[in-house]
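Report on one structure; see the data block that follows.
As you look at this complex, bear in mind that one protein chain is not there, while each of the others sits in place.
So, subunit A:
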Amino acid sequence: MSTLAAEKRPPRHIPDKLSTPAGRLLGSWETLLAAVAIAIFTANSLASPHFLDPWNLSDATYNFTEKAMIAFAMTLLIISGEIDLSVAAIIALASTAMGAAAQAGFQTPALVGIGLSVGLLCGAFNGLLVARFGLPSIVVTIGTMSLFRGIAQIVLGDQAYGGYPSSFAWFGQGYMSDFPWWPTIPGFEVVTFEMVAFVVFALLFGILLHRTTFGRWIYAIGNNAFAAQFSGIPVQRTKFILFLLTGLMSGVAAVCLTSRLGSTRHTIAVGWELEAITMAVLGGVSILGGSGSIPGVVLAAIVMGLVTFGLGLLNVPGIIMSIFIGLLLIVVIALPIVVRRIRSRTPA
């Protein structure tokens, strides 16, 4: 019988990859973002003499560190095809809970525990509604966005919680040189606790997304949830964990932000959900799910931080800043698409 399989020709060679690592890097979104970051950095240092001051730069990192922590978790969630619009409301609720606990005399470790627990609980609630009951996440989290912040508003009204223990200020105001075990490298005494946390979380989320089975599942689910399910991937459990993780990171951001501000109002972190999503999308995460990277989001966070800080130094009002960020988002997203269109129009 002369079937194809029976003929047993030598197997065809298929290469692993088509392009070289350098070629892939050159054409990547991350490279483009890095170029934008360098351009803005240069423009800022030319525009304002105060920009390159190390203490100024160190303070500038507060513009993005807390939001980026949420954006990392949001990135995973968006790649999986879901979204969480309630993150800023979770911050408000967690911060309110910490404020109430501080009034009741709880000390720093307990406050941190409460902040993180509230974040986890809120995330579990979102995750339960989406993963267990199959509701669309955009609807669920629009609802919980009002719910969580609504509770904070009922508790606080027009009042504010303050009176946090002085050791609580570490998280949002501390420099690493305050820590006895931080190595005394000249020039690095200006590094903030939050900046270190940003780097650590970037590494953790980068490893989780790009180097683990769980991360691979996230991509598979975001690209084709059916095929993922038909491959034995626990789709709903993965989504639940991602909501939990997003809630937890909102709790972390709540600790840092509350610590930095030293007080809690019900309007804390208003609008941050959109900034976190903007960071993710600017970082190359497809809003439709399925693609994106943590290095891209890290660069996007730095770009947004630099823009905000540079414009702040030039005394540009806040509203102009949001206009600028919005334009940046549109330009950076439209540019590669426009370039591709023009290229494909010219005959080969």
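Here, a residue touches a chain if its C-beta (ideal position, glycine included) is under 8 Å from a C-beta of that chain, and two chains touch if they have at least 3 such contacts; residues count from 1.
In this text, contacts and distances are computed from a predicted model.
The complex includes a chain that is not drawn, and of the options "Cholesterol esterase", "ATP-binding cassette domain-containing protein", "Acetyl-CoA C-acetyltransferase" or "DNA-directed RNA polymerase subunit alpha" the UniProt name matching it is "ATP-binding cassette domain-containing protein".
When the omitted chain is restored, the residue from A:A131, A:M176 or A:A220 that touches it is A:A220.
Counting over the whole complex, subunit A has residues 1-7, 11-12, 14-18, 211-216, 219-220, 223-224, 226-234, 290-291, 348 touching the chain that is not drawn.
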